[in-house]
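Of the protein chains in this complex, all but one are displayed in their positions.
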Amino acid sequence: MNFDLDDDQRDIAAGARDFFRGNASPAAARAGLEGGALEPGRKALADMGFLGITVPEQAGGSGRPLLDLAVVAEQGGAVLAAPSLVTAARAAVLLAGEPELAARLADGSTAFAVLDGPVERSAPSVDAADATLFLGLDGGALVVGEGEIVPGRPLDATRGLASVRLTSRRVLVEDAAELWARARQVGAVVMAAEDLGGADRCVQVGVAYAQEREAFGRRIGSYQAVKHMLVDAWVGVEQLRSLVWWAAWAADNNPAELPLAASAAKACAAATFERAASTLIQVHGGIGFTWEHDAHLFWRRAKVDRLLLGDEAEHLDAVARLAVSGALGA
Amino acid sequence: MNFDLDDDQRDIAAGARDFFRGNASPAAARAGLEGGALEPGRKALADMGFLGITVPEQAGGSGRPLLDLAVVAEQGGAVLAAPSLVTAARAAVLLAGEPELAARLADGSTAFAVLDGPVERSAPSVDAADATLFLGLDGGALVVGEGEIVPGRPLDATRGLASVRLTSRRVLVEDAAELWARARQVGAVVMAAEDLGGADRCVQVGVAYAQEREAFGRRIGSYQAVKHMLVDAWVGVEQLRSLVWWAAWAADNNPAELPLAASAAKACAAATFERAASTLIQVHGGIGFTWEHDAHLFWRRAKVDRLLLGDEAEHLDAVARLAVSGALGA
Amino acid sequence: MDFDDSPDEAEYRARVRAALEQHADELLRLAPGQEAVDARTHEAEMRRTQRVLHDAGLVGVTWPREYGGQGGTLLQQAIVGQELARFRVPALINHIGMGMCGPTVIAHGSADQRDRYLARLLRADDVWCQLFSEPASGSDLAALRTTAVRDGEDWVVNGQKVWTTLAHVSDYGILLTRTDPEKPKHAGLTMFVVDMHAPGVTVRPLRQMGGQSDFNEVFFDDVRIPDSERLGEPGEGWRVALTTLMNERVTIGGAGTAIGAPVEEFAEHAKARLPQLDPERQVLARQAVGRAVVAALGARYTGYRRLTVLSQGGIPGPEASAGKLAGTEAAHLMADAGVRLLGDDAVYAATADGEDRWQRTQSWLPGISIAGGTDQVLRNILGERVLGLPPEPRLDKTAPFSGGQR
Partner (left out) sequence: MDFDDSPDEAEYRARVRAALEQHADELLRLAPGQEAVDARTHEAEMRRTQRVLHDAGLVGVTWPREYGGQGGTLLQQAIVGQELARFRVPALINHIGMGMCGPTVIAHGSADQRDRYLARLLRADDVWCQLFSEPASGSDLAALRTTAVRDGEDWVVNGQKVWTTLAHVSDYGILLTRTDPEKPKHAGLTMFVVDMHAPGVTVRPLRQMGGQSDFNEVFFDDVRIPDSERLGEPGEGWRVALTTLMNERVTIGGAGTAIGAPVEEFAEHAKARLPQLDPERQVLARQAVGRAVVAALGARYTGYRRLTVLSQGGIPGPEASAGKLAGTEAAHLMADAGVRLLGDDAVYAATADGEDRWQRTQSWLPGISIAGGTDQVLRNILGERVLGLPPEPRLDKTAPFSGGQR
């Protein structure tokens, strides 16, 4: 039994943490709500090699397992980095047979987005707002094409959500339903990893404040109402971390478990991040619901992410269906 | 605006409280689990006039509004009295056109039960275990008859649950669907009132213990974890009380509101009583989960009642359907 | 039990309605779907609206006649509130002044202060704000640090207040200060009336997470207040503030009025959106809708019970705090279900056609669980004052404030 990161992965995580802390921040997420640029941005992610972690080496990537990408994604999530690594992970699966396109994904020369829903008018899709080439599922076929972008008023600007209508399309894989499903599961795992980073950060910031702030002659973290709220959020984060690691590990090492594990991780992420962000606000009291405080930026991310790539209800339903059809083993 | 009991109803409540405290108790509910007799029993309830509160005066009842019965039921619920007034309330509606049977209901000379589900093999029905005459819905018709009783191993003995197969049947009302639905709504209100009494009692007992018991040099009620748990339970009880009163009032004064109000009250009762009973156990710590303590008897009642006469999901669904079809008004 | 008005109440309500109809043209009213107006942009109309209502006898309903009020009952006040809402008149510009500042001046002001301030307050000739909270003293109000130092006939005030509703349009405020840091925290406070136009007062809007600015920060930099503007004795400020706060409780978490959207509006929204979901999602959505409706109805009818207490001449006690807790919970459930029902639009800050009703409520609710008493503080109040549970041990009530024990 060795259910822990190895030394390589710890190094990757440490490097990612340094990079993201230096090149992204909740402040950028705040500025993004008023039109500011996203940080660190696609180019910086490509330069760090993060967009190509799971792209095969032949296509210019690192050919590393999804777990490596998940630990990087967690660090990005902690500072609300954008664009999301979900697109990189998902597109890497979809472009497995397209080394040339995969190379453009990995080196950041093309801004890909993966479209959810019908390609005639997609659902709000991650980082579609500034993408130039779109992957979509069109009548069972994987297609690539250009499109017309319709953004909405952002709730969380870092997700770059937009609805897209494909204006051109070329079929890459004829019968792509299974590939598409796997890519979406992988995307769900990476989003859960980003949410893990965000939720973990919420608990850390909340704990730090509760250790300092005083009310009625005591530090507020000594009150059970505050303490237990933070503990419950932390326990949730710990469960989420386990499910994210398991799901990411399963993607490469036990693909039959991926559907269940991905749905479990994504369902857990939705509830855990939302609770952690709400807790962060509540622990801070008045200052916690001001524009200048970071708390609402995590809250916004949580409110959006919980609905992307399948909401909690969809994934709980999937977990139940898979569990009763024997996916847990006997 | 006068949303409060009137002096008559306060008197009725006070009288009922005295009666039930003298003639029933959680101890009897405990003994019932090992075959002991239920308290106060059907005869005592009839003698007090409680079985006939809503039966018309011509049929030997008091012809009083449902709200009067609800305030009595609340007092019975507080001590886990049995049999339930749900059957009296429901049968009184069903027997509106049968004064002779209604008189036998009111004076307790016949032990009625109202069967849920098909009369060929009913669902577990309240106080059917020792009933001799059954009311049921058979292909849209209201029937009365004798039956074969199949009890289960009781979780809460005071509910007298049994499944029944009618062995004889006589049609009382040919096209009874609406009457039946109304009777079930009235039954739901009365059960919610009994649950209100139980939940309220749980909070009272929990508060009293938290005021006395000490740990770590302080009374445990001074700890926020305990205090807030009790407050949340109490706030729930207050909401439930409002919904029960409203629903009981609507039955006589604004019947169009009854379906929504009854479902709201029953849904709220299910969650509120269950939480209050769990809180009662948790506040007591070790002693709270012993056989000799009363806490589990409330917990048993809550675990059973939440599923009877439609569970929370059924009633929430009904509330939603009614609300979107305009039952709230514009 | 009777949800209708008593004959007296019905008559009063009819008079209120008639007065509103008569002055309809002079009143600011909310457009359909609009919930509030911004005092920043509509100050003049809001002042005019309150003046017109005042002259029609609908302002200061419960205030004594000698101070320009109507000498009426709390229930009449509630009826006016209901009718103003029905007539879609937004909250009056001086609602803080009427709900909190005025009652404090009545209770603790000098005859001269009462004469100078109260009638003008009701007419909105002067708008008032309440200057209590500070960055370092939120729930623990008595930990405030703004100082007032005696200097001849004046006091000199320095410090910062925060969460001050309406400060940017206010003419006066009631200001709680620390005048003796050597006393225990509750004992060294003094209350004043401060002229918001005095030199050294700076008001800065405070932006909330949803982007709007309902509150302000107020900075005091050597602001001079004549001793004649003191409310109550020096060192008695905490007792004076309790008057204000008890009146706040009457105002918040009120009697039968919803926090957030009314449940009827929520039901309309659900009616429009539910059919657009696929059948299985409808099953799940109805659970959420039903749960929210039950919570909202529970809060509403519990509010009616409090209103009944008013109707019978009673005074709301600490149990009114339960109204805010339950109302906030219901509002959360409605907002969450309301947003989810939007489908794809739920991930945006507004729907494609610019409608942001549910998203706006969603982003406003975290503040509601904090402002006017956090959920946790309300639970303490209910536990201790209603259920009679013992308080937490307090270490800060006796030590001198300057001793670092805050």
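Per-chain numbering from 1; labels A, B and C assigned in written order.
The rule is simple: contacts are C-beta pairs under 8 Å (C-beta built on N, C-alpha and C of every residue); 3 or more make two chains touch, one makes a residue touch a chain.
Computed from a predicted structure; not experimentally measured.
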Completion exercise
Chains in view that the hidden chain touches are A, B, C
Problem - Chain not shown: contacting residue from A:E148, A:E238 or A:E292 - result: A:E238
Fill in the blank from the handout: Which of B:R275, B:H296 or B:H315 touches the missing chain? It is B:H296
Exercise for the section: From the listed residues A:A215, A:C268 or A:A295, report the one that touches the chain absent from this view. Expected result: A:C268
Completion exercise
Touch assignment to the omitted chain, from C:A10, C:A24, C:A44 or C:V283, lands on C:V283
Exercise for the section: Would you write out the residues of chain A that touch the absent chain, in ascending order? Expected result: 1-6, 67, 203, 207, 210-211, 218-219, 221-224, 226-228, 230-232, 234-235, 238-243, 245-246, 249, 253, 261, 263-264, 267-268, 313, 315-321, 323-326, 328-330
Exercise for the section: Using the touch rule from the top, list residues of chain C that touch the missing partner. Expected result: 280, 283-284, 287, 393, 395
Completion exercise
The missing chain sits against chain B at residues 33, 117, 123-124, 152-155, 159, 161, 163, 214-218, 223, 225-226, 278, 281-282, 285-293, 295-296, 299, 303-304, 307-308, 311, 313, 317
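Rule of thumb we're sticking to: only the chains that are shown with their structure count from here on.
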Problem - Chain at the geometric heart of the assembly (C-alpha centres) - result: C
Fill in the blank from the handout: Rounded to the nearest Å, the gap separating the Cα centres of chain A and chain B is 48
Completion exercise
Touching at least 2 other chains, the residues of chain A are 223, 225
Handout entry: Sites on chain C at which at least two other chains make contact
Key = 376, 379, 392
